[in-house]
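Before anything else, here's the structure in question.
Complex shown without one protein chain; remaining protein chains in place.
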Amino acid sequence: MAFTPADPNWRTRIDREFAAQHYMRTISTTLGSVAPGEVDVVVENHKAIGQQYGYVHGGVVGALLDTACGFSTMTLLPSDHIVLTVEYKVNFLRPAEGEYFIASGRVVKAGRTILVCEAALTADGDSDRPLATMSATMMSTPDRGVAAG
Amino acid sequence: MAFTPADPNWRTRIDREFAAQHYMRTISTTLGSVAPGEVDVVVENHKAIGQQYGYVHGGVVGALLDTACGFSTMTLLPSDHIVLTVEYKVNFLRPAEGEYFIASGRVVKAGRTILVCEAALTADGDSDRPLATMSATMMSTPDRGVAAG
Amino acid sequence: MAFTPADPNWRTRIDREFAAQHYMRTISTTLGSVAPGEVDVVVENHKAIGQQYGYVHGGVVGALLDTACGFSTMTLLPSDHIVLTVEYKVNFLRPAEGEYFIASGRVVKAGRTILVCEAALTADGDSDRPLATMSATMMSTPDRGVAAG
Partner (left out) sequence: MAFTPADPNWRTRIDREFAAQHYMRTISTTLGSVAPGEVDVVVENHKAIGQQYGYVHGGVVGALLDTACGFSTMTLLPSDHIVLTVEYKVNFLRPAEGEYFIASGRVVKAGRTILVCEAALTADGDSDRPLATMSATMMSTPDRGVAAG
């Protein structure tokens, strides 16, 4: 699907808002590939994101996928709108093990208010074996000062 | 619903496995109230779990609720079984703002293999205004060495 | 939670729109208890809604819960708005067997555009043993002629 961003400065906005996400720094993520309607979030495996059995915590998996969906949505927003997560669901397909992980999000339907996204988490570049998948509903809403703040 | 734990040492196990979750320490959570089939996870608000608009990151919200569901399940498991998250869904009802948050999980149906849980996140003790709700499917599976490791 | 309907004729609207749902007649449902933000949908068990193992089809379970959520939402809408289902999720807790079923929906958060609902299906009045639960996102949107049609 080909999307056209509404904001000519969308690419700069993605970098700026990603850098402003304290939590993304807390778990040491970086932005990967970025295109209109499609954003990857990358993280190297490290102990601080693990659970008690040696795998990455399921809540971190959800957070990576949610962020990939949220920023995929953000690529398409008018500059005076922000994105809110309405809901997401994660299915866990395999234990989250590997050296690095990519959460790849993409918009599958862009309504004016509601955008639906999908995302998958893969390890070590093996896109044939997703570890987890997400479907998410995002909402585009006028910025009442929070994004500019 | 009244549940009877299968493992006489279930309460000790909860403490031990919660302490072993690196990620729960990364985001500075503690265990709250714990009973058979019901576990609370508590976190004070701090910058490291925030997103760019000043609220707690939606991925952290999911992680707290997932952990509350997982440990609620763990209270009921035989000592030689571990819990895996099959899937979860989060609905976001209100912006995650407040001084502290409690993610309250509970088992709503305990099958032998599949357990279904619900959880809600509240702020500052205001249980009438949940910020987010989760439904989750958990799986009880024989421990092949990971939990003992 | 106490809700105040925006439309003084909301109760009449519920009856009119429920009667207009061809599919609800196809599977022989009736409206049960109706209050602001809370609607029950009732169906007697019959062969036409069954799957191959003698239980009610999981898709019928989802349809009953979706309808209970949709009409719970409709009780709160302005007269010139209609309700659309954005998404729903069903967890199946027990086999759907019994003589009659009640799908009880309720609004848990009423935003201006987005409303979040929960619903549970019970059999033969046994509210302690839900057969299935739903969380759903509903959207209130201006009627562009469809409801009046």
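For reference, chains read A, B and C in written order, and residue numbers begin at 1 within each chain.
We take it that a residue touches a chain if its C-beta (ideal position, glycine included) is under 8 Å from a C-beta of that chain, and two chains touch if they have at least 3 such contacts.
Just so it is clear, the model here is predicted, and its values are computed rather than measured.
Of C:91, C:104, C:122 or C:140, it is C:91 that touches the chain left out of the display. Considering the whole complex, the residue from A:57, A:89 or A:106 that touches the absent chain is A:89. With the whole complex as reference, residues 17, 20-27, 47-54, 57-60, 62-64, 66-67, 70, 82, 84-92, 146-147, 149 of chain C touch the missing chain. Mapped onto chain B, the footprint of the missing chain covers residues 86-87, 89, 113-114, 135, 137, 139. Although one chain is not displayed, its contacts with chain A can still be listed: residues 1, 89, 91, 93-94, 108-109, 116, 118, 130, 133, 135, 137.
We adopt the following convention: only the chains that are shown with their structure count from here on.
Averaged C-alpha coordinates put the centre of chain A at 32 Å from the centre of chain C. Under the contact definition stated at the top, the residues of chain A that touch 2 or more other chains are 86-87, 89.
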